[in-house]
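Note that one protein chain of the assembly has been removed; the remaining protein chains are unaltered in position.
As written, the chain order gives the labels A, B and C, with residue 1 at the start of each chain.
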């Protein structure tokens, strides 16, 4: 195993990496920004170092040079990037490797590069996997027109090095194609490793998205886990996951698992990866390989009893896989929801702020990862995920019921969250049937409808009651204050009590 | 299924029962004391009713008449008693049955009574299970001497209807035997259903304690789960559990599981029960059958993926068991710790109070049930359990490491807890070897030693540093205040800053 | 006291007595009768938790500038409410403001990554003004109405708090 591992991330994934590294007997080193100085990962690390803000336009956690410098100075032998941020940054990997420090990310045969989506698609095609019809790579604006014609609308435009929804656009309207192309090209220096090339693909309307986590060691021993499905996403980020996928037939699962195995062998993956497919009208299409640990891996861990994060670190340090196929179990059903501080009724606008009341659910077969607490300040600068909530059932039906009721018990006041939306999803016929798609959730009207479906006729009476009672009590309070003033001849009491009745700045509510 | 179920308990078990009942599609009705009015179970219930304190000497949750009356008035068809309290109260069961309301507790053949420990022991013996050598029942003080002579010291004195450590005494000293007898007799009206009979048993020094949860339906279909072991207890309450037991050999497990099945058939158990054994010098001895859901069942649920609480309610409503032997899995290892607000260094004295800082652990394969939060007031009147913490590993070794590190991350300030003791346990050679016993933890010196084992040489330097720095800062604060006073000519500032320097009431620290 | 509250439809709410903490009392809404007790209030007396017909109901009430409730959240689910008429009460709700303000403020905290207009420039309603980078996303801030761009109060790379003024449309 490694001796000293630096974790270059924050939040839940930082804390999980810190514990995984400690469980493996190595020294866990955290880095942090000032505002994160007492978060779980920082508290629990064996060593923690504060990052400096060297440049207003560069947030410290993305400050590749500073982190590489620190890793070198602290003589670590590996860096865990978590997900997002630096997890798919080729320069970061190079800078570390040149200093003899290993980046904990899957390694592949030298001929390949996982973060190059087009290259991986080609490899999959050559390995005999079905892929989505599309164009070759191009970066020339003049090639755009012909490419669009060849694929047809709607289409998906992808940057070679996109990740997590960045550098990817679904385009239904010809007028927006050029603007999207320009946007990807102009932001490629910031997010996409200076690679301005794109390719276009046919957009598969109503396709379902499944992925197979894979562990593979240096000796070529491969373990393909049951698939995850993510029917509810927003902007390519997952809001709800299930494992196994509700409607994947056994023969399709077996076929795809074997294709995953072939592909991983072909490109020589070692470490943890996720191989993604679209299922469109019953047919599978290889999509891409993700090379970083994801929040959704927690669902696989719960389903199978294998701590994927720990295995990822172990394998990358050169140790062997010691789990057999038969030790992995898929005969339960896991549903996970991600709770974000954002308003799904306002186009998922982030809702940072202070949590002033919090009821966290807990219980049999209910599992949660969160670091929020009553009084917590949810930062506006990073991914506003506040909790991962998972349930396990013997059947999908049991898991759905459990998740629905558990979400009902989860109450956060002070910031808006997607809890009401997720409650609506769990109650919807479409989700129960397993026919909900990411496209459905992308429509604001559908989201509104899902939330509204939670309202009963009685609720509107109760809301009216609450509004009237709030006003009624204001009146009562005023009268009591009036009496007090009359008694004491002081106006300061009234001043304090009626402060809120004066006009306030009419800012949108957090 | 039942239509309306009243839950006659509080705390975590109340909340878990409420959710289980809702998942089963029935109406969950909670009862509560004033101080519990916003706890999880009350918030989440479909209906919640406040109990009245009718008598200062009778806490409302134990007020059998009031609860039976409410159950009748609210037209419930079943009452879930949780554990403790009313779960083994025969009169409660009778009062409910006479009103056509079912108590959710295992039912047995009419010739038997599960809460009668002696009767169950006899039945086990007749079914061919090995039992601990002991006397017959007696209630006559004059029979005591002969009984003690027959069994020999040390011995265990048991009240017929004892439960959870109440009405049970380990006696090593002849002088204390009479006092224990008198105590059991005099308190039998309060805790032991007015049954003053006792029996004596040989005390098996260093015995290990395992139990097998069982689900059995009305049709006689039986499912025996892997065994739990509880090597760390205090006053017969569990502090740490493991499943499966670390050193039970496979052939012994198979033998005991089949004996459990035979016994359950013999006495016609239906519902959820736990059959307990002592393992002494490699030999098993039947101990008793527990007929209520226990906090430890959560570990079985995590290990096997079967929600025992929900299955218990389902079976008692007359539904059938629909889980096969092969769907139960035992090839992972689960360790659970119970965290109580009490001081193991002060003979487990309860430590009620306000939690003023709280760091809850979370993570991959880390599972927690708790309702505490920063600012929570831990009541002095009930079982001071604040959290159930469980981890799952592929091996016992992985689970131990995970629990050890997870406990390190768990920090509660404001009340004393057994977290430091449990951290010491997890680090101890004895626990790692699987040779720790309840007797070891019963010794105050051993507990002190376990906690002290967490201290390194550096820690004493750091504690000295902290003490000196605290005092140093007091001086700094004073000096700054002095300067402020000199400047402003006011003494109120100084008064405020030095308040704590004046003698306070020297009460013991919470 | 009677309140006429529009919430999805018109409701008549009648509260007969003083609404003190912890004492249960009746409230009639249309033809339904509810038993209500106030269980928890904020320091300023605002209600946080009600017990309605033996159910715990945590509530949030959003108010207009003059204090009149305009939205109620039941477990995070929003209900728009309009209190139209009150019998025997001193409150006379003023009309809500209708004029659109030309002030453009940061609707969430973030960093200005691009300024797309110049001072003095005329813009139509909906024109993109600046890009605010917040929570890993670029947010285009649009003109709330047509007009001339007044003084721009921010510069590129500046980090803003929620509510900070960006510019004004005159």
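By definition in this document, a contact is a pair of C-beta atoms (placed from the backbone, for glycine too) under 8 Å apart; a residue touches a chain by one contact, two chains touch by 3 or more.
Keep in mind it's a predicted model, so treat the numbers as computed, not measured.
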item	value
Visible chains that the absent chain touches, using the contact criterion stated earlier	A, B
Which residue of B:100, B:282 or B:475 touches the chain not shown here	B:475
Contact partner of the left-out chain, one of B:1, B:90, B:262 or B:345	B:345
On chain A, residues whose C-beta touches the chain left out of the figure	37-38, 42-43, 45-49
Hidden partner chain, residues of chain B it touches	56-57, 235, 342, 345, 349-352, 357, 359, 380-384, 408, 411-413, 416-417, 419-420, 451, 454-455, 458-478, 497, 500-501, 503-510
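What we mean here is this: only the chains that are shown with their structure count from here on.
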item	value
Centroid distance [mean C-alpha coordinates] between chain C and chain A, Å	29
Averaged-CA centre spacing for the pair chain B and chain A, given as whole angstrom	37
Interchain centroid distance [CA atoms averaged], chain B/chain C, Å	47
Per-residue multi-chain contacts in chain C, two or more chains	58
Two or more partner chains touched - positions in chain A	359, 408
